[in-house]
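Shown here: the complex without one of its protein chains, the others still in place.
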Amino acid sequence: MIDFLGMPPGLWMPLAASLLLGIGCGLIGSFVVVRRMALAGDAVSHAVLPGVVAGFVLSPSRNPLVVLGLALAAGLLGMLLVRAITTTTRLKEDAALGIVLAVFFAVGISTISVYQPSGVTAFLYGQAAAVSWSDLLLMTGVTALVAAAAVVFARPLVVMSFDAGFASSLGYPVRLFERMFALMLTAVVVVAMQAVGVILVSAMLITPAAAAYLLTDRFNRMMLVAAIFGAAAGVAGTLISFAGAGLPTGPIIALVASGVFAAVFFAAPRHGVIAKWLRLRRRSARVARENYLKAVYQVLEARSFHGDGVSVREIAERRRETLEDATRGVQALVRTGEAFRTGEVGDIFLTPDGWRRAAEIVRNHRLWELYLTHQADYDADHVHDDAERIEHLLGEETVRQLERALAFPETDPHGSPIPAPERQSLGKGELR
Amino acid sequence: MNWVLDPLQSTTLLWLAATAFCVALACGLPGTFLVLRRMSLVGDAISHSVLPGIVIGFLFTGSLTSPWLLGGAALAGVGATLLIEQIHSRTRIKQDAAIGIAFTALFALGVLLLRLYASRVDLDPDCVLFGSLESAVLRERFVLGGLVVPKVFVMQAVVAAGTVLLVVFFFRVLMLTSFDAGLAASLGYRPVLAGRLLLVLVSVIVVAAFQAVGAILVIALLILPGATAYLCCVRLPAMLWLAAAHAFLSSFGGLLLAYHTNSNAAAAMVIMGGILFASAWLFGPADGVVLKKWRARQARLEPADPSGK
Partner (left out) sequence: MAAEIALETHDLTVTYHKRPVLYGVDIALPAGELIGVVGPNGAGKSTLIKAVMGVVPLTGGWIKVFGQPLAKALPRIGYVPQRESVDWDFPVTVMDVALMGTFGGLGLVHRPGTAERERAAAALEKVGMLPYANRQIGNLSGGQQQRVFLARALAQDSDLYLMDEPFAGVDAATEATIIALLKEMRQRGKTVLVVHHDLHTARAYFDRLVLLNMRVVACGPTAEVFTPELLQKTYGGRLTILSEMAAAAAQAEP
């Protein structure tokens, strides 16, 4: 055994094993997540146990081909039985998976208790350090094959996962691919077992891929990110377990993967919880500002646009709120450059930008009210609330469509004039 | 017959079987509703998620039979379902993956805690996988009316009795909310609340069952009785009776099997349950494969009934 990158075999071999398992689980796990097969993945990972134990019992020298081959057979048999149960009885898939999962696992446990083969604990809880050279060779081969298949057949697999009927109509051999997928899944589970353990393999199948799912909208990229996350969790988990004096690698790798998921859950740029919360806050702030712009416009309109300045008290009255709230709302406008004040407690004047947005909002509101009463036959008395919501959401193109559909109207259902900001000059308070 | 009678001479075995039966009964009855509601996966998830709660509770109370342990770990189970809901509702991750993420993380935490602290307290880390019924039955006992009774049996009997009472009492609620949530709501039942309470009950039962069969095989006790009964009869009350019968046969039969093969009791129970399931799969009066083939053959041989079905 030689050193690699300065690391002794006792270190780099387990790391290599964890790296391989992470890649394999990430790739296959991507399919498991998008095909909603999480429970099936869990069932397969438990169903292989009797095969593993049989391998240990029949081959005391722990020939990896025997152990892993029997594990593969057990996993495939389990999946066959699940299919048999769901097609021949009224039981649904979830019950069938649970039954196979538990009964197979029980057979494994029972055999362990009778024969007490040594080294089985490493397979149950995962012990990357127990990986031998021949194990590693086998794992490399299997992972390479699976990775190659996942990459080469990615497109048909994705199509089939998304819409099996359509895939059939394209002439894809759907049944064949499904069997191939079952084989790939079981093979990856068997390879991953050594480092992460039978009972936690499904963590590696699901969690890294789910984290990748939150980071990208393209499946190919998801597979790549999932493989990276899986590998990172595997390597980091193994290193941590070595530092922690020989704890089983399985739970630690699984917890690292969960930690990665948690980080992505919160911090993912688009789909993460924090990003969503920030977007919501920004949107509420914009809506609030637009409501104040609207209030300024309405106050001015009420006095036929005589004078350009509006006092905070008038705004507070129109919005039926306290002076403090109105002041805060107005300050927000000043901060964004949509309005300015003459001094600390002076009147508010809208800037050209503010004017335009105010007129747009009022226009949107009144156009929408007209639309609802006209084209959609809603009662005039409750369209106001809806327009309060929609006025902030109308885009320019939709506004054009509305104007056209309503034949360029000039007044809304209540008789108020509909502003046309793009047809006005941008001077303060000038209206044609 | 000696195969059956000889082992029963041992009072330890009798207590083991009786305790196992209580556990199986407590799991099998609510588990039947899990099967009907297509929630077998949730049952699996709960059984894995409560592990960290159990370990922490054990570290505090020092006993697997403490009622505080039951309550605390059941809370952990409820917490897990809340976690799943958060993942599922806040992102585009679907429910099956959300369940998988939550319970594997919690289970990994539990296994790690167990390995780290098991040596410090008197807890065998393998009890997670194998159950610890034998040691529990022999460990804490007290005298009740002249009889030496294992404490774990009393606890499991109480849980089982409580479960039976709840299922009988709330039978209609459970049936209706499992079958037709819309009608249940219109009749004034609260299907969402009923569903949540069912999960709380399952959490408590799972924690109690952990002692007997460990965390991974609980799922078998939850769904095998109901699934087997489903293949045998067409009415819900009969299904529940059959599930109870399955619990009895698998617990006693399993323990006999374990005795004769000198193997793990919990695994033997599940294997026996699996054999019963396989029998129902083939010969079950309602859905048995062999029976359906035989009926199909009969129908082909006889002329069609003109009055129609």
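Order of writing sets the labels: A and B. Residues in every chain begin at 1.
Going forward, a contact is a pair of C-beta atoms (placed from the backbone, for glycine too) under 8 Å apart; a residue touches a chain by one contact, two chains touch by 3 or more.
The structure displayed is predicted, hence computed values, not measured ones.
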Contact partner of the left-out chain, one of B:233, B:249 or B:276: B:233
Hidden partner chain, touching residue among A:157, A:358 or A:394: A:394
Positions on chain B contacted by the hidden chain, ascending: 36, 169-170, 172-173, 175-176, 178-183, 185-188, 230, 233-236, 238-239, 286, 309
Residue ranges of chain A at the interface with the undisplayed chain: 90, 280, 283, 368, 371-372, 375-379, 382, 385-386, 389-390, 392-394, 398, 401-402, 405
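The rule we apply is simple: only the chains that are shown with their structure count from here on.
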Intercentroid distance (Cα basis), chain B paired with chain A, Å: 33
Interfacial residue positions of chain B with respect to chain A in the complex: 35, 38-41, 43-44, 87, 90-94, 96-97, 99-101, 104-105, 107-109, 111-112, 115-116, 129-130, 216-217, 219-220, 222-224, 227, 230-231, 261-264, 266-271, 273-274, 277, 281, 287, 289, 292
Residues on chain A engaged by chain B in the complex (per definition of touch): 33, 36-39, 41-42, 46, 85, 88-92, 94-95, 97-99, 101-103, 105-114, 124-125, 199-200, 202-203, 205-207, 210, 213-214, 247-248, 250-252, 254-255, 258, 261, 265, 271, 273, 276
